[in-house]
Every structure is written in structure tokens, then in C-alpha cells.
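Note that one protein chain is taken out, while the other chains of the complex remain in position.
By letter and in written order, the chains are A, B and C; residue numbering begins at 1 in each of them.
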Amino acid sequence: MANLIAGRIFGLICLLIVMVAVTYFIRRAEKGKVPKVRRIAGIDAIDEAIGRAVEMGRPVMAAHGIANLRDSTTGPQTIAGLSVLSYVAKKCAEVGTRVIVPIRQPEVWPIAAEIVETAYRMAGKPEEYQSTDIMYLSDQQFGYSSSVMGILMREKPGAHIMIGAYWAESMQLAEVGATVGAMQISGTAQVSQIPFFLVSTDYCLIGEEIYAAGAYLSNEPALIASLAGQDVGRILAVALGIIGSLLTTVGIKALIDLTKW
Amino acid sequence: MSFVEKLQNIDRRWIYILAWIFVLYPLINPLGLPVPIQKESTAWNKAINDIPDGSVVVFSCMFSIASIPELYPMTIATFSHLMTKNCKIIVATFWNDGALVFDQTLLKQIDPATYGKVYGKDWIDLGYAPGAETAMRAFADDMVNTFPSDYLYSKPTSSYEIMQNIKTAADVDIIVSFESGTPGVGEWLRQWNTPYGTKLIVGCSGVSAPGMAPYLQSGQLNANLPGLTSTAEYELLIKRPALATAGVDAVSMSHLLVVLLVILGNVGYFATRGRKS
Amino acid sequence: MLRRIEIPIALTIIFTLLQTIPYYFRWESNLKLVDPIEQASSIASQWVLLIVAWSIFIGVISLLQVHGKTVQKRSKGWHYSIIVLVSCIVMAIAGLPFAEVGLGIKNPVYTFLFNYAQSPLSATVFATIAFFITSAAYRSFRAKNIEATIVLVAGLLMVMSNAPLFTATLPVVKTIGQWIYDVPNMATNRAVTIGGALGLVALAIRTLLGRERGYLRGGGD
Partner (left out) sequence: MVELITLFGTYIAVFVTLGIFTILYKENPWYRISESLFLGLAVGYGVAQQMLFVRDQWAGQWSKSSIMMIGYFLALLVGIMWYFRFSKKYFYIYRWPLAIIVGTGIGASLRTVMIAQFLDQIRAQALLNLWVPNNIWPTTINNICMFVMTPAVLLYFWFTGADSRPGFMKYVDKLARYTMMAGFGSAFGYTVLTRYSLFIGRAQFLLGIPPNLAEGYPAFIVMALIMLATMIGYDLMQKKKTTAV
């Protein structure tokens, strides 16, 4: 017979609430009721940046971070970056601008190539797709970053879009991108790197905004629906925190005891 | 181009040269600037001092060789401090460089034998296990089988006296971890602190320090030693001045340079902007 | 049949549940003291480590492919590719765990390369970022609007509070720095931590429902 383990029951309840909420919204979205997502400033800037690159006659560089797809905390950032890439590639294919995609993780390469190729096919220009522009560089962090810096200097892109998980190399990439005069749009959920993106790029998507941007641009029901499910958990967290703190202030420990259930 | 405009556009190579000067000069001619003791290092010192006699400590170098310059001084200082305590130490790591960092660099500085510590009885070096969080989970559930042999002599772990009464995370009193990223504090909390309630203290690189704040505030993390400055303070507290103390003047000077440059850039920015409008 | 995407999806779901369920439920059995599911989950997590270890040659193969091709074609910079290949092969062979024939982590070639080449190299690569930060701070840290000013002021105070030069002469800097660390920084990171937990649960649900196929895409089908 299965028994619950004391001290973990309330955690299990919270887990079930969020799980049920996410499942509910996914099911609902698949029946056609997709929740609306708030528009984020940086998203509009993507169109602007591509337009600018076209005017200048320069290519667009669209990167999706350096994380793999497997890691439980950074994988979702790569997924968000790839969703943005699919939007960028579609736009670029429509207006006929080259799109360069630098890649660090070998396992992401076929996916990115497929995304860009599909975008060109959908735009009716399959012959304009260049597989050499989807560049696998190096699976070494700084091998990757030094190659990207080199490409930035040689190709001088008009737009440089970096959305995904970045670590120490964020600084190098954003700095070099700024020196070659690209309009830069960045976004990462790695808190330690946000300040650098914030100061040295034109638009920066902060933290979870990248997931919203990814879901918004990809229009994939499951992604958008899980945002709605997460929001249920978010409200749960805010409510528990506020009520608990007020109760603590007046000396009632009931909620704290409940969480230790 | 006017002088203020030039101030905004100094070639980056001049800035690089300034950075070299501001770091090398105080290293060659130590300035002996005062180092005020702050609360982080005090808390760390206390956390180590308060480890009760006979405790079991997991000591973990969770960083790559790239982070040696920043994390190595605090690792040495803490290890030497632990050597003076009456506790059993299990060295293990989940970063693939961690084992060599400990073996090749730390053991050359500190020989546990000089503190009367016997290998296999008072301390043991288990080395590295791949698999990050999964491995840390396995280590918590079954220590001997996750590291079947020790790192220094490649003998079966179960044959050592120290491991006779230490089987799972429940037998460990405190984790002392030095880290510069993932896996690190989050994984220790998820796989050790939450299920087994093992105490955790973490020395980390500066970059990781802001992420420690919520865990410190919630009490999941008992103490945190962030970066080189705090290490220098800690070295002074345990009266064992070493690399961090030698480097702290350079920290001061380089930070001074950053502050000056930011101010300089903004002066130029506001001067030219005022003129344009 | 084997090609079906359902196979890997089913494997993912089984292994996810195997890790999660025993944490919340205990299987009560009169026969054994140890919970069989918990034990299975623990062994599975160790077994998976072996599979992870065997993946290491993927990196080697792609390195050999890329640099081998460069050398073969005598493309630009092929001399450097020779250095890459030779250093990789020497390091890998010297470090193979056959202590019986003198290889492994105690092998002198291996420790030499580790101590005098790999260790300084990776530390230095990270150290160069100090220079990029300095020039970026000078070039782009501008008080353009309120938000940028907050980052700038908080950042400068934090830089000062980390340097004994400032904290010794102006102790108030440390007080403010500590406040920034303890309050706004804590609030930001706590919210991000909670948000991250929710994101992970959502990812797990999508996986369990078979909707998250990102990691299985690519290479056709």
C-alpha cells in the first residue's frame, strides 16, 4: 500500500495544483481556446531590427544561447530562443535577407537547420536557403564565443538577436555586436548576465519574458497554455506569501505549520 | 573632436593597458590597504568553528580549473581550518575538474598528515562522479556505491574505516561546498538539504553570490563566503594570510578603475548631450 | 516500428515518474524493510550515469570530423587544427584509466599537461573577460533613463562595497551594498527562483503529456 510521506504533503498538493492547472490549460488550448499573451516591448523591436538590417543591406544574426535542450533549467531557454529563431527566419525569408545562426550544441544543429529551411520553404524561396549559414562552431564555451566574435566582425550584421541561456560570453558577444553597429536584441533568464545585456544591447528581454516571447511568436498552443498554468502557480505563491506574512505579523503560525505538513 | 568627446571614445586598448597597470602595480608593490572584516566572513568563520566534535563533513570542490584563481584561496583556508577541527572529512565532487583541483593543487599546499589526520580514518578523497544532479542524488542515497573506489589509492571505498558508519546523506552533518555554477547550491538543496535536512554552507564565486540571497534569507543556506574580498577577511580571521590577502589590494585598485571609468564615461555623455540640446 | 517517436517519449515518461513518485509516496510492504520503488529509482539514477559517461565520444568524433576535414583539405589555419587533434589524442590516451600500464590520472604526461597547459589556459580565458567588462562599463554604462540610472548607481555601489579601499574609507558604502544585496537582489532572485520552479513543473507536464518534443526533433521525422 502506498503512503504519503509526512513533511512533503503540502509540497505535493502545490505540485498537483500547478500540474492540474497546466494540464487544464493545455487541454483547453488544444480545443481552440488559447489564452492571450501580453505583448512585450522587445518583440516589436525584432521587426524593427530586421527592417533596419534590410535597409542597410546587411545580414541578420540570430542566436539561441549556448545551452542544450536537455537541461531542466536552461533547456527551456534554448526552446524559447529557437521559437524566436523560427519567427526571425520567417521574416528574413519574406524580405529576402540572409540569416546567420551560430550554434554551440551539436544536438541543436539539425533542429535549427530544419527551422530555417522550413521558413524559406514556406516563403516560397527554398532556393535561397543556405545551409552553410547555420554554423556549428564549437562545443567549447569560449571556442564558440571567439568564433562568433570573428563572424560578427567579418559579416557586420545589421541586427544581432541573442535569446537563450548565456553565461560569461554574454559580455563579449554584446560588446563586439555593439562595435560593429548592429541593432541588438537580447534576452536571457540567467540573472547574472542580464545586467550586461541590459546595458550593452538596445532591447533586453528580462528573465521569463523570453518564454513569453517564444510562446507568443511560435503560436504553439502547448507553450502558451503552460504560461497560463504557471500563472496559476504564480498567484498561489503571491497569495501564500502575503497572507502568511500578515498572519506572522499578528502572531498566527497556522499557515507556516501547514506548509510543514 | 573636443576633449569631452574624446573622453567618450578612448580606444579600448588604452583601457586594457590601464587595467593591467591597476592590477600589476599593487601586486608588485603591496599597498597594505586596510581590510575591514564584514559580516559574510564572520558568519563563515563561525559556521566552521561551530562544527561539533565528531561531525561528518562533506567537502566539495564544485568548480572547474578556470575558477581556481577565485575559489582556490577560500578552499585552502577552509580546508586548513577544518584540519584543526575534530571531524571526519569526505572529499567528493560532481565537477569533472574538481578531483584534480583538489589532488593537484590543494594537497600540495596542505598535508593532512601534519595535522595528525590519517587517510581512510579521518578523511577520504572519493574523487569525481559524472551526471551532475543525478549523481548527487545517487551519492545521497548510497555513498559507497556511487564512489566505489577512492581517488587517491583506487582501493574499494568500503574497505576504509571511515566509511563503515557513513552510508547515506543522513549520516552527514554538514556540506562545505565551493562552487561557481551548476550543479551547485540548487542541487545540494534539492537532493541533500530537502530530503535529508543536511546543513549546507557554500563558498562561491562573486558571480554566483546574488543567487545565494534567497537561500540565505530563508535559512536553507547557513553561511556563504562570496568571492576574493571576503576570503581575504576570512584569512585574516583565522590568522593565515595567503593568496587572497596578497590579492586584495589589486581588487581595490581594479574596482577603483571601474568606478572612475564609469564616471568618466558619464561625464562625457552628459557634457556632449547638454551641448547638443 | 522502431522509428516511432512514441518509443523515446514513453522512455522519458517512465524515467521521469520513476524518479519523482518515490519521493512523495512510500510503498509499505511487510516483507522487506527497504522500499522497492525507492531502491529501483536510486539504482536507475546510478545506471543512467553510465549512459551519460559513454556519450563523451560524441564530442571527440565531432572534433575529429571538423578538424580532420580542415587538415585533409589544407583549409585556412589547418596547422592549428593539427595542434587541436594532437593535444586531444595525447591527453585522452595518457589519461585512460589503465594504471597497470602507467596510464591514467597519475600518468606524468597527463599531470604535466593538466598543470602547465590546461589549467592556466582555462583560467586565463575566463580572466580576459575582466577587460571586456571594464571597457563595457566605460562605454555603455550610461544614465540614459531612470531604469538605466538605477542599474548604474546600484552597480557602482556594489562594486565599491566589494573593494576594501572603499569600505574602509566610506563604511556607508557597505551598508548600502548590503541592503541592495539583502533586499532588491533577494526579492529579484526569490521571484526568479519561484518562477523557475513553476517553469520546470510546466516543462515536466508537457513532457509527461508527450507535448514537449523539442529535444527529440531534428534529423528528420
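Criterion: a residue touches a chain if its C-beta (ideal position, glycine included) is under 8 Å from a C-beta of that chain, and two chains touch if they have at least 3 such contacts.
Model, not experiment: these values are computed from the prediction.
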{"item": "Neighbouring shown chains of the undisplayed chain, as defined at the top", "value": "A, B, C"}
{"item": "Touch criterion as defined above, residue of C:Ile37, C:Met91 or C:Leu209 at the omitted chain", "value": "C:Met91"}
{"item": "Options B:Ser2, B:Asn49 or B:Asn96, residue touching the unrepresented chain", "value": "B:Asn96"}
{"item": "Per the touch definition above, residue among C:Pro36, C:Gly102, C:Pro120 or C:Pro171 touching the missing chain", "value": "C:Pro120"}
{"item": "For chain C, residues in touch with the removed chain", "value": "2-3, 5, 7-9, 11-20, 23, 43-61, 63, 77, 80-81, 83-97, 104-105, 110, 112-131, 133, 137, 146-147, 150-159, 161-162, 177, 179-198, 200-201, 203-204, 207, 215-216, 219-221"}
{"item": "Residues from chain A at the interface with the omitted partner, ascending", "value": "8, 10-12, 14-15, 18, 35-39, 70-73, 107, 138, 140, 142-143, 146, 150, 191-192, 194-196, 198, 206-209, 212, 224, 227-228, 231, 233-235, 237-238, 240-249, 255-256, 259-260"}
{"item": "Residue numbers in chain B that touch the chain omitted from display", "value": "13, 16, 19, 23-24, 27-28, 66-70, 72, 96, 99, 108-109, 127-130, 133-134, 137, 144-145, 147-149, 154, 156-157, 186, 189-191, 193-195, 205-207, 209-210, 214, 217-220, 226-229, 242-243, 246-247, 250-251, 254-255, 258"}
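Keep this in mind: only the chains that are shown with their structure count from here on.
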{"item": "Chain nearest the overall Cα centroid", "value": "C"}
{"item": "Rounded Å distance between chain B and chain C, as computed from the means of their C-alpha atoms", "value": "17"}
{"item": "Residues within chain C bordering two or more other chains", "value": "23, 125-126, 133, 135, 139, 141-142, 152, 155, 189"}
{"item": "Contacts with 2+ other chains: residues of chain A", "value": "73, 168, 191"}
{"item": "Chain A contact footprint on chain C (complex, rising order)", "value": "23-28, 58-59, 62, 66, 125-126, 129, 132-133, 135-136, 139-142, 148, 151-152, 155, 188-189, 192, 194-196, 198-203, 205-206, 209, 211-212, 214-215, 217-219"}
{"item": "Interface residues, chain B side, partner chain C - complex", "value": "10, 12, 15-16, 18-19, 33-36, 38-39, 64-69, 99-100, 103-105, 129-131, 134-135, 137-138, 141-142, 145-146, 154, 195, 206, 209-211, 213-214, 216-217, 227, 229, 232, 248, 251-259, 261-262, 264-266, 269-270"}
{"item": "Of chain A, residues touching chain C in the complex", "value": "1-5, 8, 11-12, 15, 18-19, 22-23, 26, 69-70, 72-73, 75-76, 78-79, 82, 106-111, 113-114, 136, 139, 142, 168, 171-172, 174-175, 178, 189, 191, 195-196, 198-200, 207-208, 211, 222, 226-227, 229-230, 233-234, 237"}
